[in-house]
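One protein chain omitted, others in place.
Each chain carries a letter (A and B) given by its place in the written order, and its residues are counted from 1.
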Amino acid sequence: MNELIEAVPYLGKRNPRLTKWLIIILALVAPLIAAYFGRSWMRILDFALLYMMLALGLNLVVGFAGLLDLGYIAFYAVGAYTWAFLASPHFGVHMPFWIVLPLGAAFAALAGIILGFPVLRLRGDYLAIVTLGFGEIVRIFMNNLNHPVNITNGPQGINALDSLNLFGWNLSQSLTIGDFKIHYLYLYYYFFLLCVIGSIVFIKRLQISRVGRAWAAMRDDELAAKAIGINVRNMKLLAFSLGATFGGVAGGLFGSFQGFVSPESFSLMESIAVLTMVVFGGMGNIAGAIVGALALTALPEILRNIALPVQEALFGTVILDPEVLRMLLLSLAMILMMLLRPAGLVPAHARYSRPELLKGGA
Amino acid sequence: METLLQQIVNGLVVGSVYALVALGYTMVYGILGLINFAHGEVVMIGALTALQTLLILMGVAPDMAPLLKLAIAVLVAMPVCMILGFLMERLAYRRLRGAPRLAPLITAIGMSFLLQTLAMIIWGRNYHTFPQLISTAPMQPIPGVFVTPVQVAIVIVSALVMAGLILLVTKTRLGRAMRATAENHRVAALMGVDTNAIIALTFVIGAGLAAVAGVMFASNYGIAHYAMGFMPGLKAFTAAVLGGIGNLGGAMLGGIVLGLVEAVGAGYIETMTFGFLNSSYQDIFAFVILGIVLIFRPTGLLGERVSDRA
Partner (left out) sequence: MIKLLEARGVGKRFGGLTALSDVSLTINKGEVYGLIGPNGAGKTTFFNVLTGAYIPDDGEFVFNGTELPTGKPHLVVQQGIARTFQNIRLFGQLTALENVMAGHHIRTKAGLWGILMQSKHAIEEERLTTERAFELLKYVGIERFAHTICKSLSYGDQRRLEIARALASEPQLLALDEPAAGMNATETGQLKVLIEQIRHDGITVLLIEHDVKLVMGLCDRVAVLDFGKKIAEDVPAVVQKNEAVISAYLGGPKHAH
C-alpha cells in the first residue's frame, strides 16, 4: 500500500493519508464510473483485475527472484482448463469453486515445479527461452489433445463453463435487492478485487520475510547467496511454484468469468503482455505490477475508442485495428521502458524487511 | 525406407536454412552474450521485402528471366535487412551494454514483436503466395524419393554462403578483428580494433544471412506472412545452442541436425507414440532438444566456450 501511495505523483508524498483514502475510494467506485461509459468498460475493469493477479504472480518470479519466465501464461491456462474440465458440460462434471479453484492452483504449482526442476541451473537468457518453449508446448498440447481422445476439444476450446457460485450465490446473475438491481459485472468486480487484495497481502508478506530476502539475494548475486547459505535450488522452485499458483487461481477465475476457454487465450503474446505489465510498472515492486496491469489493460481500449474514429475520419477506413494497436503499444512499451526508464513507471524502492521491528530503531 | 530417405531430404533442406539463421544468432551471442530475439523477424522482413520486389518486377518487367528476378529480389532484401540489423544495434542494443542482464533481453523480445506488428501494418495479416520462380516439379533421383529443384538450390546456395562466411571470418583482417572482439572487447579495443564498428558489422552480416534465409523459406513453402519468422527463429536459436553457441561450425552442424531430427521425428512420431501424438506436434521437437541440450550439455555438440558470467 505504501508503495502505491508513494507512486501517486505529487500528492503521494505530501499527504499519504489522503492519498490512501483516495485510492481506496477509487477502487470501490471504479465500476460505477466505468458503467457510466458502458458495459464493455466494466468488463475491461474486471479483466484488468485478472491481469493484476497475473502481473503480481509474474512479478514474484521475474521481479523478486530474477527468473525471466516467458511461458507464464501456461499456468493461467492450467488454471483455466482445470475449471473447464471440472466445472462444465464438457465432461459433465460440475464441482463447486472451493474444490476447483484450489485444485487449479495446485495443478499450476505442480506445473511450476515440473518446469522449475530441469531449468534450475540455466542462466537468465537460456531460462527465458526454455520457459518460452514450455509455454508453447503447453499450447500445442491444448490445441491438439482432441485426438485420439478428446480431452481439450482442440482449437475450438471448451464452452459453457460454470460461473462462480459462492455457496449458492451465483455471481453471474444480477442481484436484486428490493427495487435495486446490481449487475453481475459488479459482483465479479468486487470478488476479483478481494482476490487481488488478498494476493497483494500475501505477496507483501512474502517480500518482507526471510523468503523475500532470499529471493532478492539470489537475484542480485547468486554466488554470494549460496555463500551465505541460501539453498538456491529450493528458493527457485518455491518462486516458480508460488508464481504459478497465482497464475492458476487467476486462470480459474478467468474461466468462470469468460465462460469459455480456448488455446488462443494463452498464446505467447499473452505471456509477453503480462511481462510488459511487470516491466512497465517496474520490476520487483508490487505497486508497479498493479499500475502496469491497469495501464496496459486500459490503454489499448482507450486507444481503440479514440484511434478508430479518428482513423475513419482521417482516412475513411481503419488502418490499425485494435489488435495491432495493442501489439504496437506493448512492444513499444517494452523497448522504450528498457531504454528510457528501466526501473519502470513506479520506481519505488522495494523493502525486504520491516525496520519498525527495531526497538528504538535507527 | 523411402519415407526415411524422403524425410532426410526434407530435413537437410530445412536444416540448411536453419543453419543460415543460426549463424546470425551465434555471431551476436558470441560477441555480446545477447540472444537477439528479433533475428527471426529479420528473416521475415527479408522474405516480405523480396516478395514486394518480385511483385513490382512482375508489373514492370513481366518478361524478365525468373532467376534474374529472384536474384534482384534477394539483392534488394539483403541491404534492407542489413540496414534493419544496423538500426536495431545502433538504436537499442548499444545503449543497453552494461545494463542489468535482463534489460537487453527484454528489449530484444519487444523488438521482435514490434517488427511483427510493423510487418502486419505494412503487409497485413494474410498469408501471401510467394512466387515459385525455381521449378518445384519433383524429380525422383531414387524411386519414391522426391527432390525439387528449389530444394537443391537452397542447399547449394546456403552451402556457398556459409563457405563465404567461414572464409571471411578465418582468412581476413576483418574476421580476425571479429574473433578478437568476441574473445574480449576491452583487449580488442586496446589493440586498436574499433569494437563498436565490429559489433555493428556482426549484426549487419547476420541480418544479410537472414535475408537470404527468408527468401529460401518463402520459396520452399511458397508462402510469406508477418509471423513466419518467429518459429524458425526459435528453432535456429535452438540449432545454435545445439551446435555450441558462439561457434560458427557448430551453428551449421546444429542447423542440419535439428532439421533432420525434426523431419524424421515428424515422420515417425505417430508410430512412436502409438498414434497418440501426430505430426502437429512437430514443433515440440525443437523445444525438447533445446531443453535437453541446455540441461545436460550446455556447451553443445562442438562448443567449448560458454562464458559463465555469474
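Observations on the structure shown:
One rule holds in what follows: contacts are C-beta pairs under 8 Å (C-beta built on N, C-alpha and C of every residue); 3 or more make two chains touch, one makes a residue touch a chain.
Note that the structure is predicted; figures quoted are calculated from it, not measured.
For the chain that does not appear, the touching partners among the shown chains are A.
When the full complex is taken into account, the listed residue touching the unshown chain is A:211, out of A:211, A:261 or A:293. Annotation for chain A: contacts to the undisplayed chain at residues 202, 205-206, 209-211, 213-214, 216-217, 219-221, 223-232, 238, 242, 284, 349-355, 357-359, 361-362.
Convention: only the chains that are shown with their structure count from here on.
Between the CA-based centres of chain A and chain B the separation comes to 34 Å, rounded to the whole angstrom. The residues of chain A lying in touch with chain B in their complex are 62, 66, 68, 70, 118-119, 121-126, 128-130, 132-134, 136-137, 140, 143-144, 147-148, 222-223, 269, 272, 275-276, 279, 283, 319-320, 324, 327-328, 330-335, 338-339, 342.
The residues of chain B lying in touch with chain A in their complex are 33-35, 92, 95-96, 99-107, 109-114, 116-117, 120-121, 234, 237, 241, 275-278, 280-281, 283-284, 286-288, 290-291, 294-295, 298, 308-310.
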